[in-house]
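Removed: one protein chain of the complex. Kept in place: all other protein chains.
On to chain A.
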Amino acid sequence: MASGLTVIFGVSRIVNFAHGSLYMLGAYLAWTLVTSLPRGHLGFWGGVLGAALAVGVIGLVVEMLLLRRIYRAPELFQLLATFGVVLVVQDLALLTWGAQDLLGPRAPGLRGSVEILGLRFPLYELFLIVVGPVVLGLLLLLFHRTRWGTLVRAATQDREMVGALGVNQRMLFTSVFFLGSVLAGLGGALQLPRESVNLHMDLAIITEAFVVVVVGGLGSLSGAALAALLIGELHAFGILVFPKITLVLVFLVMAVVLVVRPHGLRGKPQPAAHGVAAAEPMIGAAPPALKLAGAVALLLAVALPPFLGDYALTVLTEIAICILFAASLHLIMGPGGMASFGHAAYFGLGAYGAALAATWLGVPMLGGLAMAPVLAGIFGVVFGWFCVRLSGVYSAMLTLAFAQIAWSVAFQWVELTGGDNGILGVWPDGWAAPKLAYYYLALALCLGGTLLLRRVVHAPFGYALRAQRDSALRAEAIGIDAFRIRWWGFTLAAIAAGVAGGLFAYGKGSVFPTYLAIPRSVDALLMVLLGGVQTLSGPIVGAIAYAGLQERLMRLLEYWRLVLGAVIILLVLFFPQGLAGAARFFWERRHGDA
């Protein structure tokens, strides 16, 4: 699995969330094939191989229809597009196979177990232990002994040069993607006898695979194998020794590896891509028309609510919270130039901070609201220290992995967090209990926070963030410590997200692990990208548009993920500047402004 990911990434430099979906599809297809084919060796192994090949073909189609069009787009958009695929596949799988877990048959011939050193090992596990190195060996042979493999390795090192030598890059990429997809499908299919097939497989495996790939070093097959072994052992022994904290253990190993070797065990620093990236646009004062529009919107937001019903007030409160959440993510994505795919972690930590303070310490609402940014900020400092050490996609993957870890802790630590049942009864104090009062409180805090962030962007700190994004070389040459600036930027964003999360907790009256789950991180990403990364008003516009849209979609449609995923893909393909970006473009063109 991880080897598939690392090969694809190495060559195409496309980080692929959809890989998890391919893995899940492999498992589902294998289930279908194995259960419908006649029992016995042929049925099982034929089903597994058939599923792997089918997934390869699906991967091929995705590559040709979608990814091929966006190889030149910024990495962030590529990630986002593959995330769109994840959402679509999830709903398609739900449509086809239903929501219940599916149990596969055992592998024929490998049902028993053997005793080694007094411990019983299932034969199938031993078989998997053998298969891993065999696949790895075959891949190494393929890459080092065939012409195709040589070309792929050459493309990994210098894409332009290989193109200049007359190699058809499209075919090369497509074939690599096919191979990677087959491996993902095979990985999924082989899991069939071990565990049930379910709809959460995709994100679970992708997090694990990212950890493996990051630990091993991107683009390094042997590194991935080494890391997979290491993590696998940790899981196995961790469960024996400390069953509750295996995840934390894995996280600690990753932390240690990244501190000692920032590019993974066997990875090398990424060569800089040729060519100069287009200059990011400037950030200036808002044009008068925008100021006017903002003032009108604010006036409406303050004057209208007393005449609205409770439901409308709830929606408006959520929109206000969304604005702050999106603005906090925008700080690290826009001026900071870093991508976070796990920003919900800080939102959710804020919510849990408030809820835990309320239920365990019994503090009143204001105390809970104060705890929210504190908890989010603490984790922002810790997680951020790792995430901002790396750049680009590495960093994005790490944010995702941390968010996933935070989610599983909230999910598994039932004694503290109530697990899946969440924490209920987090209600505001008496004075803020009416919806209207709470709305004004949320509006004040969220708009205040958003304006504060805006102020920061115009202050020296915000400029320093942009400076290290524009030119790391120049920033270092004038004494800017890019690491520290990014770290504090990350923390600041986490704190702001925490405030939003705390407000959300009291607004809903309850806190669930989904608050820090990946879909919520994607919500934030979409709000920022929908509005446009490059404008300060972008996240605000995006949050309003997105929150409104999602609210309608979820109300009307059962398969909202499908629609949302499709919207994301279309957005990436046709609307890369976002709403505010597009508006600005038309505005400037009409006014003949360069």
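Just so it is clear, a residue touches a chain if its C-beta (ideal position, glycine included) is under 8 Å from a C-beta of that chain, and two chains touch if they have at least 3 such contacts; residues count from 1.
Here, contacts and distances are computed from a predicted model.
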Which of "Ubiquinone biosynthesis protein UbiV", "ABC transporter ATP-binding protein", "NurA domain-containing protein" or "Peptidase M48 domain-containing protein" matches, in UniProt, the chain that is not displayed: "ABC transporter ATP-binding protein"
Listed residues A:Ala464, A:Val511, A:Ala547 or A:Val567, member touching the removed chain: A:Ala464
Full-complex contact with the absent chain, from A:Ala99, A:Ala303 or A:Leu473: A:Leu473
Touch criterion as defined above, residue of A:Leu443, A:Ile485 or A:Val499 at the omitted chain: A:Ile485
Sole contact to the chain not displayed, among A:Arg170, A:His200 or A:Arg455: A:Arg455
Interface with the unshown chain - residue positions in chain A: 279-283, 455-456, 458-464, 466-467, 469-471, 473-481, 485, 488, 594
